Each structure stands twice: as C-alpha cells, then as structure tokens.
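As you look at this complex, bear in mind that one protein chain is not there, while each of the others sits in place.
By letter and in written order, the chains are A, B, C, D, E, F, G, H, I, J and K; residue numbering begins at 1 in each of them.
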Amino acid sequence: TDLPAAATKDISAAMNGVLADVFALYIKTKNFHWHMSGPHFRDYHLLLDEQSDQVFAMADPIAERVRKIGGQTLKSIGDIARTKRIADNDAGYVEPSDMLAELQEDNKNLAAALREAHNVCDEYGDIATASLIEVWIDETERRTWFLFEAGRRGDSSGH
Amino acid sequence: TDLPAAATKDISAAMNGVLADVFALYIKTKNFHWHMSGPHFRDYHLLLDEQSDQVFAMADPIAERVRKIGGQTLKSIGDIARTKRIADNDAGYVEPSDMLAELQEDNKNLAAALREAHNVCDEYGDIATASLIEVWIDETERRTWFLFEAGRRGDSSGH
Amino acid sequence: TDLPAAATKDISAAMNGVLADVFALYIKTKNFHWHMSGPHFRDYHLLLDEQSDQVFAMADPIAERVRKIGGQTLKSIGDIARTKRIADNDAGYVEPSDMLAELQEDNKNLAAALREAHNVCDEYGDIATASLIEVWIDETERRTWFLFEAGRRGDSSGH
Amino acid sequence: TDLPAAATKDISAAMNGVLADVFALYIKTKNFHWHMSGPHFRDYHLLLDEQSDQVFAMADPIAERVRKIGGQTLKSIGDIARTKRIADNDAGYVEPSDMLAELQEDNKNLAAALREAHNVCDEYGDIATASLIEVWIDETERRTWFLFEAGRRGDSSGH
Amino acid sequence: TDLPAAATKDISAAMNGVLADVFALYIKTKNFHWHMSGPHFRDYHLLLDEQSDQVFAMADPIAERVRKIGGQTLKSIGDIARTKRIADNDAGYVEPSDMLAELQEDNKNLAAALREAHNVCDEYGDIATASLIEVWIDETERRTWFLFEAGRRGDSSGH
Amino acid sequence: TDLPAAATKDISAAMNGVLADVFALYIKTKNFHWHMSGPHFRDYHLLLDEQSDQVFAMADPIAERVRKIGGQTLKSIGDIARTKRIADNDAGYVEPSDMLAELQEDNKNLAAALREAHNVCDEYGDIATASLIEVWIDETERRTWFLFEAGRRGDSSGH
Amino acid sequence: TDLPAAATKDISAAMNGVLADVFALYIKTKNFHWHMSGPHFRDYHLLLDEQSDQVFAMADPIAERVRKIGGQTLKSIGDIARTKRIADNDAGYVEPSDMLAELQEDNKNLAAALREAHNVCDEYGDIATASLIEVWIDETERRTWFLFEAGRRGDSSGH
Amino acid sequence: TDLPAAATKDISAAMNGVLADVFALYIKTKNFHWHMSGPHFRDYHLLLDEQSDQVFAMADPIAERVRKIGGQTLKSIGDIARTKRIADNDAGYVEPSDMLAELQEDNKNLAAALREAHNVCDEYGDIATASLIEVWIDETERRTWFLFEAGRRGDSSGH
Amino acid sequence: TDLPAAATKDISAAMNGVLADVFALYIKTKNFHWHMSGPHFRDYHLLLDEQSDQVFAMADPIAERVRKIGGQTLKSIGDIARTKRIADNDAGYVEPSDMLAELQEDNKNLAAALREAHNVCDEYGDIATASLIEVWIDETERRTWFLFEAGRRGDSSGH
Amino acid sequence: TDLPAAATKDISAAMNGVLADVFALYIKTKNFHWHMSGPHFRDYHLLLDEQSDQVFAMADPIAERVRKIGGQTLKSIGDIARTKRIADNDAGYVEPSDMLAELQEDNKNLAAALREAHNVCDEYGDIATASLIEVWIDETERRTWFLFEAGRRGDSSGH
Amino acid sequence: TDLPAAATKDISAAMNGVLADVFALYIKTKNFHWHMSGPHFRDYHLLLDEQSDQVFAMADPIAERVRKIGGQTLKSIGDIARTKRIADNDAGYVEPSDMLAELQEDNKNLAAALREAHNVCDEYGDIATASLIEVWIDETERRTWFLFEAGRRGDSSGH
Partner (left out) sequence: TDLPAAATKDISAAMNGVLADVFALYIKTKNFHWHMSGPHFRDYHLLLDEQSDQVFAMADPIAERVRKIGGQTLKSIGDIARTKRIADNDAGYVEPSDMLAELQEDNKNLAAALREAHNVCDEYGDIATASLIEVWIDETERRTWFLFEAGRRGDSSGH
C-alpha cells in the first residue's frame, strides 16, 4: 500500500480493537440466543440469530482490510480476550429484558468505536477502510434501534 | 376492449377508489411498521412489512387493469389524497394494540370496497376484473384475520 | 431384505405406532396453528407451522422404510385412529399457553416412542432404520425445547 | 368478515366436509403409493405420489379459508374420521387396476363435493372461497382423467 | 366428469375454436416477429416474442381441459387450418404499423371468442373452465392495449 | 450475409420444408399426448410431452437462421399446411402402439430431411446452418430410438 | 444513537423532504408508465417501470435511517402531500416527449435535494446516512442521463 | 487417524471390496439402462438411470473414507475387475424382467456386503465409516424394493 | 497437440487476427453504447450492450484455443492495436443510424474473417477449432441481421 | 428430555469442551488464513478458509444440542478461553509448512475429543448427540488428511 | 437410423474403444486424485477431480449415441478391461510430477483416438456423432494443455 507506516500502525490498532469487540459481541449475542426463555422465546431467538450473523459478517472483512494495508490482525482466543472492551456476561440466568438492554448498550459502544476508527482513517486518507466502516455503523445503529424498541415495557393488554 | 363505454367509466371509477385506498393503507401500514414499539416490536414490524408488501402488490395490476378496459388511472399524490376513503393517522405515538385495531378496521373496509367493485364488474360482464378482485378479497380477509387474532388481550402468564 | 421375519414384524409394528402418532401430532399441531390467538398470534402461528412441517416430513420415510424391510404400513384414517397413542383435543377454545404445554408433552412422548423403536432395531441389527430414528429424536427434542422455553411465564415488563 | 353468520356456519360445514375427504383421500392415495406392485410399479408409484401431493396441498388453504370467514376447522384425527365421506380400504393386497379404479371414483366424488360447496358459497356471495374451489375442481378432474385413461385395458402387444 | 354430455359437446366445440385461433395467432405473431424491420426492430421483435409466448402458453391447458371434461381436441395442422377464424397473412412485406394494427384486431377477436366460450361454460356450470378463461381474457386485453398504444402515430420530434 | 443469392434461396427452401414438418410433427405428437390411453398412459403421456417440447424448440432457431441468411420463413398455418410433408392423422381413436409406430416413422423421415438440408448447406459452405442441423439430427435419432424400443412387443410376464 | 439532538432534528427534516419527493416522483413515474403512448410505447413503458422501481427502493431505507437516528418519518398520504416539493401532473394527456422532459427535471431536483441532505449529514458527522445518499445520487444522475438522451429529437430517418 | 493399524488394514479391505462391487453394479445398471426394450422402455430406462446415479454416488465417499483412515483405494479397471464379487453379464439380449431380477439379486448382495463391512467398523470403533454405511444400506434396500415390486408378474388387464 | 507445427502457426495467426478484431469491435460497440442518443436511446443502448457481451464472450475461448494447439496469443493493448483490421471511430458525435450502419459493416467483416479462419482449420483437420467458429459465425450473422433491420428507414407514422 | 440428570451434566461438559476447542481452532485457522505467505498463498488461503468454515459450522449445532438435553453452553470469550484445550499461537510469523503441521495436530486432537464425547453419549444412550458426532469425526479426519498430504515435502522438480 | 449397416458396425466399434478408454482414464484420474501428495496436494486434487468429472461426462453420450445408430455398447467391467487401450497403473506410490506426465500422455492418446473415430464418422456421413466428437477433442486438448504446463519444472524461487 502507498499509505505511510503510521497509518498502517494506527488503523490496524483501531481495527483490531473493533475486531475483538466484534467477536465478543458475537459470542454474547449467541449466548443470549441459546439461553433465551419466556413467551417471546422464538421471536427473540430469531432476532439474536440474525443480529449475531450480521455481527459475525464484519469479522473477515475487518481482518482482511488490516492485511491489505500491511498490518497484522488478532491471532487467537487469548488475543481477543486481552483486546476486547465488551464485558463478558457469564450469569447462569438473565431476564430476556436484561438481555435486550445489555446488547443495546454493547452495540451503542461498538458504533462509537467504529466512529472513532473512522476518524483515524480520515486522518490518514484511508478512504477504503472508511467506506466499509460507514456501512457497519448503519447496521450497528439498526441493531440498536431494534433492541431499544423491543426492550420497551408492554402495555396492560399484553401488547 | 369490447365492453361498453359505461363499463369503462363505472369500473374505472370503482377501481380508482380502491387504488387510492390501497396507497393510503400501504403508507399507513408502513408508518406503523416504522414506529412500532414494545416487546412485540420485531414480530409486528415483520407482520406489517409482509402486509404492506401484499397491499402494495395490488396497485400495479389495478392500474393496468383500468388501462386495459380503456380508462384512466389516478395520476398523483394529490389525486390519491382527494380520492382515498381511508383516514390518515398522523399521531406522534400510537399504542401497538391501537395500530392493530385500526388496520383491522381499514382492511375490513377495503374488503367491502372490493366486494362493491366486484358487483360493478358483474353488472357489465367484466369477468377478468372480477376474477382479480376475488383473489384480493381473500388476501384482505387474511390480513383482517391476523390483525383480529393478534389484537386480542393476552392472558396472565404473558401468552 | 436379509433381516429375519421377526425383525420385519416387530420393527414394522414399532414404526407403524410411530407413524400413527406422527399423523396425530401433525393434525393437532395444525389445529393449534389454525386456532391460535392473542398477542403472540403470528409468532406461534409460524412456530407451529414449522413444527408441523417437520413432523409431517417424517411420515413418508417411516412408511417407505417399513416397505423396504418387507412390512406393511398403516392404510387409512381409520387405521391411524385405532393405532395412535396421542390424544385428540377437540376443544372449541384452547389458551395459547395450554397449546404449548400440550404439544410439549406430546413431543416428549414421541421422543420416547422413537427411542423405544430404536431399541427394537438395535436388537435385530437393523442399523439403517436406527440411523433414521436418531435424526428424528434430535428434531423432536428440539421441538420440545422450543415449546418448553416459549411456555414459560413472562416477566412484569411484558418480556 | 362482513358475511352473515349463516354464511360462516354453512360454508364452514361444507368446507370441513371437503377437508375431511381431502385427508382421507390423501392417506388412501399414499397407502396405494406405498403398496403398489407389478410391472408398472415405478410409474404408478410416481403417479400416486404426485396426486397425493396435489390433494394434500388443498388442506391448509381450505382450513385457513374457514378461519378467515370466522369458522372453526376440523381439529383431530378423530374429527376427520367422523366427518369424512370417503371409505377406508384396509385390504392387505389390492390389484393395481383396482387401486386406479377406486381412486378414480373417490376423486369423482370429491369433485361433486367441491361443486356442492361452490353452490353454498354462491348463495352467500362468498366469491373468494368460490374462486379457490374452481381451481381445485380443475385439478380433481385432471386426476380423474389420468386415473380413467391409465385404468383402461392394455392391448395384446402389451401397450 | 359429472357434467352432462351436451356440456362436453358444446364446451369442447367452443374451446377447440379458441384453440385453433390460438395456434393461428401464435404463428402470425411469430411471422411478424421474424419479419419485423425499421428503427423499432428490436423493441417490436421482443414485444411480439413475448406476446407469442403468452399466446402459445394457452394451448396445452385448453386442450387438456377439453380432455378432462371428456371431449376430443384438435388433432393436426389440417384440423387447425379448417377450424381457425383468424386469417392468414402471407404477404412478402408488411409495414410494422400494419403488423401492430392487424394483431390488435386479431387479439380483440380472440377476447370476444373467449367471452363467448365463457358464456357456454356458465350455461352448463363448468366453473373450472370458466375460471381459466377469465385469466386469458385479461392477458388478451393486455396484448390489445399494448398493440393499440404502440400503434399510435409518433409526434414531430420522433417520440 | 456474404453467401451467394442461390444459397439464400436453396437453403431457405430446404429449411422451410423442415420448419413445416417440425410444426406438423409437433401438433401430431401433442395430439397423441392428449389422446393417449391404456396402462402406460402416464409414461407415454410424459414421453410425448418431452418429445413435443424438443421438436418445438427447433422452430424458432430454424426460422431465425433463415432470416440471418436473408431468406423469408413460413408465414401462416396455411403456409405450413401447404409445405409440410408429414401426414395428418385425424382418427378418433389410435392404439397406443400405433401412435408410437407412426411417430417413429415421422421422426425417421425428419432425420432424412435434415440430412438432405445439411447437404445443401455443405454445397454452399453455410457452416453455421450445418452445425445447427447436426445437433437436431442427433436429437431426432434419439426420439426414433426411444419410439422403436418402446414400440416392441411385451413378454408374457407383462414386462 | 450518539449523534446530538440537533442532528436528529435536522437530518430527519432533510430526509423526510427527500422521502416525500421520492413518493411523489414514484407516483408520477408510474402515472406516465401507465399512460404512455406512441411508437415507443413498450420501450418507454419499461424504462419508466425500471425507474419507478429504483425510486421506490429508496423509500424504506430512508425511513428506517430516520428511525435509527431517533427521528420520526412521514406518516400518511396527507403528510406526503404537504411535504413534497415535486409538482403533481394531473393532465389527461401528456406527450411522450413531455413526459421524459418533466421527469428529467424532477430527477435533477431530487439529486440537488440529496446533495443538500448530504451537506446536513456532513455537518453533524452522520457518515452512515451520507454513505447511503452517495449511492442514490449516482442512481438519480443515471436516470437523468437516460431521460436526457432519450428526450433528444430524432433524425429524419426515424432514428 | 488415531485408529490402530489393523483397523486401517481390515476396514480398507472391506471397503475396497464394496468399492469394486459399486463400480461393477454401476456398469451393469447402465448396461441394462442402455439396452432396455419393450413397452416399459422409458419407465425402466429412467429407473435404472436413477439407480445407477445413486450407486455411482457411493464411490467417491468410499474411496476418500479409506484415504482418511490411512488406507489405499482401488487403482484401476484391472484392480476393480480382480476385486469385484458381482458377475458380469455380457449377453447380447436380456429380457427386461430378467434385468430387474438380476439387479435385485446384486443389490441384495451389496446390502449384505455393506452390513458385513459395518461389523468390521464396529469392531474397531470406526463410527464415522459405520455412519456412512448405514445410509447406503437404506438406499440399497430401497433399490431392492423397487426392483422386487416392479419385477412381479402383471395381471390379465395389462396392469 | 498432434497437429503439425504449420497448423499451430497458421491457425494461431488466423485466430489472433480474429481476436484483435473481437477486442476492437467490443470497444467500438461499447463506445456507441455509451454515446447513444435520441428517441431510441434505451432500446439501442440495450441492443449494443447485448451485442458487446456476445462479442466479448468470444475472446477467452479464442485465446485458450490458440494455447491448446500450442500457439501464443495476443499480449497487450499495443499488440491488439497493431493486429486489428477493424477501424477506430473517435468522432465526438455519431448519428445513431450511422452507428448501426458502421457496426453492421464491421460484423459482416468479422463473419468473413471467421469463415476464412475456418478454411485454415479445415486444411489442417483442426475440427475442434472449426466447430467453435461455426457457432460464432451464426452469432455474428445474427448481430448483422439485427443491425440491418434496425438500420432501415422508418415510415411516416413514426414506426 | 427423558435422559437422566447425570447425562445432561456429563454430556454437556464433554460437548462444551469440544465447543471451546471448535472456537479456538476456528480463530487459529482464520489467523493462518490471514497471515499465509509464499508461492502457495492463494491455495492455502482458500484451503484454510474452507476448513475454518467447516469448523465454525459445528458450533451452533453443538450448543443447541446441549440446550436440547437441558444443559447450559459456554457463555463468553472468557469462558471459551478458560475451557479450550487447543493452544494459542500468537507468533508474528509462522512458516506455511509449520501452519499446516500445527493445524494437523490440532485437528487430530479434536477428533480424539469427539470420539471421547461419543463414548459419554453411548454410556447414557444419547443416540441423537452421538449421531451428530459421527459426521463431525469424518469431517475432522478429512481436514487432517488434507493437512497431512499437503504438509509433505515437495520433490526436486518443484511438485 | 438410415445409416448403412457397415456404418453401425464400424462407428460402434470405434466409439466403444473410446468408451473403454474413457472409463479407464476416469478411474486412473480418480486414483491419482485420491493418492495425490505434496505441497500442491489441494491444487492437483482439485485439478484431477475436475478432469475426471469432464472425462466421465463423455461416457453416457457416447453409449447412447451408439444405441441411436443401432449398435451395442460395452456391457461390463470385464468388457471394458478387455477393450481399453489405456494402461493401468497399480503402483503403491507415484510422484505427483509423474502423475501429471502420465495423464498428459493418456489424454493425448485419447485425442488421437477421437480424431480417428471422427474419420470413421466422416466416411459414413454420420455428422451427428462427428459433431459430438469435435467438442470432446477440444476438452481433451484442454486437459492436455493444463497437464503439460503444470508438469513443467519450477524455478529456484519456488514458483
């Protein structure tokens, strides 16, 4: 690539942070997908499956983008565990409404991290990475919207 | 077409009324699809998307049918606004259960309008238009059934 | 087939019992699919449709398997009615939560019947029939899991 | 629906009769599909599979149509067994030519039942149900034609 | 079929007339498709190909419908030539605008023949044949509309 | 095209002869497809449907090929009737074995006509038309083979 | 979303303006698609159908984008009628060349409105909305190009 | 693999025996497919084609399975010829009923060989190979069933 | 290959000449596709796109064929520019009718070049290359036919 | 499920161990896929992508199977990191041949873990889980075979 | 067929020779596919799989072509073993480069055999068989080219 070495270093660092969060969010979304319960079981089970698929689909393009600009990606489960900013939730039972709330918060943080990475790309003129991030922010804000609206309290008629 | 001029006039009038309602119901269904909220968010968001797709799919065949018998269709947003019988709902917030109830009523009215248009076609022997309407009534009654059943009060266990 | 006559007789008997239950469970699942109501209408309507499809898909392979080992299958509605172990539910109205609970129980019984049939196959070395049953047990346990989790009581926020 | 209560009652009764026959004919066609024999085995095995698929495809639309007009459908194997007009055939062995002849008769009766149900719909102006029945009559008459022609005696050259 | 013998005779006659016209219109439409010329060559070449496909698709269902009600279909090119009402056009060169005008007239006549056949079916209560005809009239009126609009004189700017 | 005028004339004449035969054979094959009877009804009904599709698929490429070399194609049902060499069979009833035998003979004649047309193309160096004919001969010989083998007398066990 | 409240307000306003124009342009394009006439009927009928599909495909993403950033979308036909900037054309007859010219102008205005909305997004750093707009400008400029070139005067040979 | 050397040796030997039989049965089934004759020509021609495809589909998985456990597969036509247990049939003419009978016997022997190979796998705990064999036995028993039923004597009416 | 060295040399030379023309014709067809104008814009824009796709599809098979017989293909834009026989047209504006006329001529020349190359193949018995050329001549003559017919003068009604 | 509590506990433990290894092996395989280098870059890049896809596809079925028998799955990146037995490789550069060798060893260990889990299932009669494991062992042994053969030393000609 | 008896005899003989070679080459290519090794394992494993598929795809058309002209095909493994000209290679280990070289030679011989068979067809005017052979020669020369180029010695950098 014709980007300067500093670009490779800083953009790779920003993108690897996002990559670790993506894996962490993927596992957490799947965790809640597997342990969902209650009258909305099937609906939320499907919702979280769709969201986990969408989160997971970011991973390979992020890593390959880092490689295209000459950087190195994350390398292992341990590497991910050390780098990620999204907290684990190993509780034995989580209320469905708490699941939705927690994922909403995590996705909001992911959007902020993506926006931050976009700034780094802008700084170095890496317009190709920036362009990819724009799509992922849109998707992340969509997941946040769904989780926010679905997380609201129902009315007395059960709707 | 070999239908008399009165047929063209009366059937076109009936079908353009339905066409305006179809656009109005489409926008309202989408409106509720976009502003849905609460624990059933995803389920109802999808339900209204499917219903809006089905409503929208009626528009082009109605308009082209009018053209085939020599009539003129609606021409603009203003034309639709003046012709439609389904009321706008511009409220800032609508309860999910109220959304379902209002759409149920609108679909019931649409079925009645289609049945009325069928009578006009029968009168003039326009069996081709009549045959299309029969399918649309079935679809409209299906939407009504779904909205009716989904609109019922939940029990104390949350089901 | 090179299996002994006793294998044909005993395996056919076990499999025809399962076949009758499969038809009975199929009709009951469709019955509840058609008469579902309440805020979860669409979600459960779809759930039971998927489950009925999966149950129905077992019927032809079971019957053809019986024929491949030289046995005779069930022959009529009357035959099914006499052979099935799953109870009819002809009630005019069933609460959604009761629908889920009843189907959960029926699927649990079906899994037990399949496991029992697997033992019969093992006894005679009919590894081909046994292999098919293993897949159906997995599917049946999946339906039971979904019905169990979806059947749990919702929390106070409506989730 | 805006149809009168009497329409719901009479049309539902007519359609549930057809629904029971559809299930009975489906099982009988499959029964003969599974126990076919002789030089035409594969050809008739496939013929009856296609016919059973076509018969089965009527069931869900019939039941959902009953629901759309506010009626209740059949609910169980027992319900079907009590309602159906098509006779069981539990014979251990049936000649292929007898299979074709019996199914031909059953399909002819089904066509008559559909035509009768169409009259009921006409009476109440339920044009949507009527429209569906028209397609099913055509299919049923096609099955009858195939069974009639295939059931004719071969010539001396074996054709 | 349970229709009376007179129905078989009269409906078959009406439908065989339509069938002959369908083949004649198909060949003429293809003829013009093959010999089209001028600035609109590709556009009209495609238009007539689409129309010929749609006309041709009527043939097999018409013939099989005649067989289902116990009638005999047309049997040969000679049979078609003797039965058809649509005139041959064997001219060496036909102006594109004349092609459009002639086909428009032929399609209008076909619609009238279909409407006439519908009356025959109505008389005998053959609702299945009638239902098929309704779709074909709609298609035929669509072809007529296209040919009418495309056949109009262009303005001075060449549009 | 850069082929001489004599090539256009002679190749067009040969190909139009084949085109007329193709339409005649198509209608006859469909005729037998519609009026087939006896124990092999479904098998032969399908066989002739496949063969008629294959025959029909030759028509458009033949006609367009004639146009590409500057010739004129057949124009109407009357034109086909005057040009074809394959005889009509308007009999009310034809034995299945006679149907197979007659079509076998017709296909053999069609192969000969194609081979003759190939010679005309060779003479003028029209290698593109010749190349198409080679494929059609192979297909025609395949139809002949099927009809020959299927037309043989069955053995005493009914096979 | 982590965008400031002013962003939600201003971007929603800009996007709702575009949304209203999109619906208005969609209906007008369909209007001309339905009432096209003259020698180019099929070609322009198809052109406007493709363009209307492309315009319509913008609507849902625009509305959902507004929701993702916390805004409210348009809610009804009346809302669209009050908000849109594209003028209705309810004339009984419009020359084809005038149709092309009017749509060209409307699309040019839509591109300008999109560019303006892009500036609003840029101001608030809403890169996800901006990214979507870039694609829609490209599509809108493509529609404008087609309408411009097709709208030019033909030469004396009719091309 | 972590299976012992004796497992590799014994399982490979058993599977190569099956592999040789698979190729031999494939060629024989194709041979009869190519030389079929009589009124059932098309039906049996297709039956044997389907069966040969199914037999052939076993070959690659068998060979690759042998490689996965560290063994060597058959290597040539000569190798197959020396290893196979299914007899060649090079007769110039074979009655259709004899074809069905011979293949029925060969498939029965293949099922026995597969069952024997399953025992070898069980002995060494090679559950992956065993699992594949279970599916192939089911398929082989299906082919045997079809050949048995189709091979039965027809009745006096030609069915 | 077992063809003589002279065959490789002469056939490669002939085919590389065709390959250069193919690229030149491809670019010119695209050039006219991009710069088309007037009332037929969309129709001719599509026509030339289809033709350019078809021309382009010849390139890889030609080059790979040269490699299969041991020759070397063209290697660069410069190589193409030096080898091609089809003239560039860099005019700023070309009338649509002139575009059609020029491409018609170019395609006619391409057909002649292909026919010439076929003669070279015939001479050396390279039947595989010859067989490919036969298909390409047919396609080229089809493009010429379309361009010829579309290039004809319209009549006074604008058709 | 009707399996005893001990089965749920022991099988869940075994399967969660496998699940952790599956995630670890997935990340490592992707790591090597991203950092591959040398003349075989594309070939091995694709090989490891296919293998990582196959490994990843095991994860959801394992976790859902644990849920179906009433157990709890792994819940987070931290949970995976603590449970997995496959070692991380965070080296900055790894030789391609070392990558192949290390993955070969890891897959061999995974096969052993699967075989061990199979024993646990056998003990408790959980035939559905056992059946799934059999397929995964076959896939794992296939990956091992590919990695073993590809990891062998090349010969002096570079093959 | 209308070809003379000598044609049937000589062409069948030539084609059966090719058919035997096709089966022999297929098994050898698969043999090398299964026993490939070294750094190029996956690449050559795939190459030989593609080539074996292409070789195998010739078999059924060759055999059916023989049947269409009235000949008899090969009938068994023994028949193939006696007729084939391609030598078996039962060696326990073959160097990858030797595999490529041997297959290159075999394919070259197959091309020569096909060219020889083409001469026989030419002699008798069997243009349909000849046309099929032309395609197969092209494919065979493609396989030879690939094997030749891939079989060349690598350079010192490992490329």
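Throughout what follows, a contact is a pair of C-beta atoms (placed from the backbone, for glycine too) under 8 Å apart; a residue touches a chain by one contact, two chains touch by 3 or more.
None of these values were measured; they are calculated from a predicted model.
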Touch criterion as defined above, residue of I:A24, I:L100 or I:A150 at the omitted chain: I:A24
Hidden partner chain, touching residue among G:M58, G:A111 or G:A150: G:A111
Missing-partner contacts on chain I, residue numbers: 23-24, 27-28, 30-31, 34-35, 60, 63-64, 67, 72-81, 84, 88-92
Positions on chain J contacted by the hidden chain, ascending: 36-43, 95-97, 100, 151, 153-155, 157-159
Residues of chain G in contact with the chain not shown: 108, 111-112, 115, 118, 130-131, 133-135, 137-138, 141-142, 144-145
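Please note the rule applied: only the chains that are shown with their structure count from here on.
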Gap in Å, rounded to a whole number, between the CA centres of chain F and chain E: 24
Whole-Å separation of chain centres (CA-atom averages), chain G against chain K: 59
Two or more partner chains touched - positions in chain B: 38-40, 43, 64, 67, 130-131, 153-155, 157-159
